[in-house]
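Only a single protein chain was left out; the remaining protein chains are all shown in position.
When the chains are written out, they are named A and B in that same order, and each has its own residue count from 1.
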Amino acid sequence: MIDEARPIFVQIAEQIEDDIIAGSLAEESQVPSTNEFAAFYRINPATAGKGVNRLVDDGILYKKRGIGMFVAEGARARLIQARKDRFRDEFVRPLIAEAAKLGIDPDQLSDMISTEGVTA
Amino acid sequence: MTTATPTSATVSSDIRPPQAGNAHPMNRIWNAARLNLVNRWTVYWIPLMILGFIWLVNLAIWWIINASVGGADRTDAMDGTQWSGASFYIFVYMLVIAVQSMNMTFAYALGLSLTRREFYLGSSIAFVLLAFSYGVILTALSYLEEWTNGWGLGGHMFTSVYFGSGPAWQRLFIFGAAMLFFAFIGALSGTIFMRWRTNGLLIAAALTTLLIVGAVALITMTQSWGLVGEWFVTSGPQGVIAWTLLPTVLSGFAGYFILSRATPRG
Partner (left out) sequence: MTYNPAHHPDAVVRVRDLTKRFGKVTAVDGVTFDIRANTITGLLGRNGAGKTTVMQVLTGQEFATSGDAQVFGESPAENARVLSQISFIKESQRYPDDFQPKHVFESAPWFFENWDSDFAARLVSEFRLPVNRRIKKLSRGQLSAVGVIVGLASRAPLTFFDEPYLGLDAVSRQLFYDRLLEDYAEHPRTIVLSTHLIDEVSQLLEHVLVIDDGKIIIDEEAETLRGSATTVVGMRSAVESFVAGRSILSREGIGGLASVTVGALSADDRAQAARAGLELSPVSLQQLIVRRTHVTEKEFENQS
């Protein structure tokens, strides 16, 4: 679940984001505590706290004093938008660039994608 | 479950050891004493059981003597048992307890974050308590032996000549002080071993031997063996035992300073 290549707090933040996007963590619902995350992923609680705090800084989670951490309203839409932006930067742009190198025009590319979509 | 992260500001800027309730010096020393007594089997039941077994064997021997020898010879033979060393075992056992304490219990005590000084002072208290309680037990047994006329057979185990036949406080003093002597001699050798290992013990043994040989040579050359014998007779058991308090106390102090820089094995 946790890989060796990247800081754990980044991976924890991404896990929570994934859960919000998938809907298993609904907006305005309480998220597990830092210690629960730490126990579940078997990681240092300070590291888990760092991951959670990053989402608080991004406005995805917010703190209710004395109660705990909650998913912010609109968090899911914002996360999906952010992921879409990242998807465009990380996958679509290199894809188009590579296609252009090989002389594949956008129509052909689009055809290839829909064919793949059918078989996949 | 709380949501506090462990790194959050629970840390005061002044990192001083908080004064813990059970960290009171006397409490820790008393607990070090208890550490030596926590296994009742080792300090009471097993040695008493062995003592009981030795007593049974002696009882059997006395019975055989009674059954096979008659008349004046029997009285002679049973009087001879007052030279019995049957109860010496318990004193040697005390020495072994002290050696083990300075070795194993010491390593364990440091593992529980005691200081060497706390451990030694606590152990000394434990030795005094053990010596006192064994003194009481042996004194009681010596009276029992008297009242039953040598367990009905005229035998001597707790009323042998080394212990005298004075009043209760004198018997208690003799038994207790002898116990203490063996305890602190054992503790001293234990601390020497912990501090300087085998070489230390060898050198200490060599020095002790030299001292004894020297004393024997001196007495022989000055032809004073008569005087020595006389001294033993006039001092009596309690007088001789009183003199052992000197090496006991010296060993006690020496052990403290030797252990204060010692390191457990392993």
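Note that in this section a contact is a pair of C-beta atoms (placed from the backbone, for glycine too) under 8 Å apart; a residue touches a chain by one contact, two chains touch by 3 or more.
Keep in mind that this is a model prediction, so the values were computed, not measured.
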Touching residue (missing chain; options A:P7, A:G59, A:G74 or A:P106): A:P7
Listed residues B:A86, B:L114 or B:L188, member touching the removed chain: B:L114
Residues from chain B at the interface with the omitted partner, ascending: 1-2, 4, 6-7, 10-11, 13-23, 25, 28, 31, 34-35, 38-39, 41-42, 100-101, 104-105, 107-108, 110-118, 260-261, 263-266
Touch residues of chain A, complete complex, unshown partner: 2-9, 34-35, 38-39, 41-47, 50
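As a convention for this text, only the chains that are shown with their structure count from here on.
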Centre-of-Cα separation between chain B and chain A, whole angstrom: 72
